[in-house]
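A protein chain is absent from this complex, but the other protein chains hold their places.
Order as written gives the chain letters A and B; numbering starts at 1 within each chain.
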Amino acid sequence: MTYVEWLRIRNLLRITAIVFAALILLAIVLRLAFVHNGPYEAMVSHAMSDPNTKVTHTTLPDGTPRTILDNPVDKTHIIIDDHGYAGKRIVITEPAHGHDTNDREQVGSVHVDETHSSRSVTTTIDTNGTTDFSTYAGIACFISLILATILGAPFAREADGHLEITLTKPVSRERFALAILGVDALGIVAGWALTIIVAIIIESIFEIPRFGWGPNTALFLASALLLPLAWYALLVALTSSMKRGYGAVQGLAWPVALVITALASIRLSDTPLAQAIHNLFWVISRIDPLTYGSFKGSVSANGGTVMTHSSDLAARIVILTVLMIVYGALAVMQWRRVEA
Amino acid sequence: MSTVSIERLRKVYGPFVAVDDLTLTIPSGTVFGLIGPNGAGKTTTFKCMLDLARPTAGTVRYDGVPLQPQAFETIAYVPERSVLYDWMTVAEHIEMQRRTYKAFSPARALELLEEFQIDPKKRARSLSKGMRTATMVALAFAREASLLILDEPTSGLDPINQRSVLNLMINEAARGTTIVFSSHQIGQVERAAERIAIIDRGRIVLEGEVDDLKAGRKIIEGIFPDESWSLDGLDSDRRVARIDRNGRIVRLLSTDAAGDLAARMESLGAVAVRIVDLNLEDIFLYAVSPANETAVVVEETRS
Partner (left out) sequence: MPIVLTVDPRSGVPIYIQLIEQIKRSVAIGILAAGEQLPTVKQLALDLTINPNTVAKAYRDLERDGVIETSPGRGSFVRANGVADSTKAAASDVARDSIESAVREAKSLGLAREDIRALTEAALDRWFPEER
């Protein structure tokens, strides 16, 4: 009884796979084009353009080419070890510039480590460090949100001229509705998994994929999977009673949700009206799944987004699950009352 | 196989009353024709029968029990407009039906599609209106349904295909399938239906077996010597459904005993009294048309 929905999902995943294939092809092309012209090579050229820089090329005992850039005038010393497919290790030593906290950052597979001493600051960049699995999950979450939006009006699509077929099947309306939701959810999860696989493939075109698994990664993965499902459930709940115009809801949902998030996290002025508006949108944003979709490191003073500590992640998972179930139930309830 | 009983069905859409106090029984194994002008409430009645619309009042029962989803295993419906999925091929629709219903024969569906000259590989959006109707008919008749509900199953079809659909219906009727259908082609209803109901403005105005209606309903026409001649007693006769006076010409619509009524007219002084047979189209037109200015509608009787 969910054959038609399966066909829709198959077509959608097929298009997604084609887009992914094109991206992989593009990655291959870029890899070949920029093998000797990457960003670090550009950095080297830029440094080399300074007449005070002395450039030394050596080879390490294991065969790794090393480039040393020394600028005695501004006391900058850069060592670049090119491990080829295994990435680059760059050590930059510069005079101290005031901030004296040691810092460690990680964006994707690029690890940046800043160590301070009294007179200098050393920045070590490892371009092929481990990639925490959350990064892949974050990309998958984003793509799945798109898939969820596209799939997000199954009952409206049936109500748009097909009820005479859909409502004359030998199953109860509830069972049919749940089956459709289940099938769409599987499609979203399949897209999610496919995205991760494709992300790993694209990464491996450029460098060795090294997977990192931190203490919060599992929780983050769960929340990254639940977010698109909760978003899907919201869209279905909004469109279940519609026969026409549901496309507009699907299209406008993202911008509207982001505006709500924005209005919930900023205060336009100190007037009571602005405070009231802020409070109103803050309340609305609590039931907007995208509110719980921040990524690592983003913080806001007013609670518009949530920090990624494990207890916050756990809370996020619970809230998203509840939203998913409640919106799903609302959708099914509306479907029960639909008339041809 | 079940008997369908519709009791005092009422369905309103906002201020519009689509069906009002409609009571109908469709015996199992009958071919039942529903005829009426556009907007009379035929499609609404079908929707209420199939739980596609919720009645405002009244009930629809199958062998005394409300419709259960499982019953759809043996009920097939051909709606009035195309409900096919434009983006899917006809073959995919067949696969959809095969997976939905236990008793569905893809081979029979393909056979019927070939008869209607429809290519299963075509997408529904590239089919004409008639071909879409034919596709829905093929999908419905490829199931071993014990109840077929057909809303204008020949609309948009050329005469050859219309005859094919009629033959399909007769074939099913011979197997004992209950068929309820609506059609604007009264000729088709005359051929295929044993019982009919005429709906007008949401109400049943006439119901009965086609043969009984034809045998009983006649026009008795007589010419009176002058316009003031009295119809003494005829207007209160139970067997007279309607009297139309046009100057000296009086026409009675009888429900029974046309011979007696003709004799009475003669005894009242009418000359050139003749009895005119009515076919179903005539019966239908009389049932739904308002009486003319000089007519007296004595009662709308139901056989």
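Descriptive notes on the structure:
The definition used in the following text is that a contact is a pair of C-beta atoms (placed from the backbone, for glycine too) under 8 Å apart; a residue touches a chain by one contact, two chains touch by 3 or more.
Quantities reported herein were computed from a predicted structural model and do not represent experimental measurements.
Shown chains touched by the hidden chain across the complete assembly: B. When the whole complex is considered, the residue among B:H184, B:K214 or B:R251 that touches the unshown chain is B:K214. The missing chain, though absent from the display, is touched by one residue of B:I35, B:L166, B:I198 or B:A241; that residue is B:L166. When the full complex is taken into account, the listed residue touching the unshown chain is B:A192, out of B:L22, B:V137 or B:A192. The missing chain lies against chain B, touching residues 30-31, 163, 166-167, 170-171, 173-174, 187, 190-194, 210-211, 214-215, 218, 271-282.
By definition in this document, only the chains that are shown with their structure count from here on.
In whole angstrom, the spacing between the mean C-alpha positions of chain A and chain B is 60. Put simply, chain A touches chain B in their complex at residues 1, 3-4, 7, 161-165, 167-173, 337, 339-340.
Of all the residues in chain B, the ones that touch chain A in their complex are 47, 50-54, 69-73, 75, 77, 79, 81-85, 88, 92, 95-96, 99-101.
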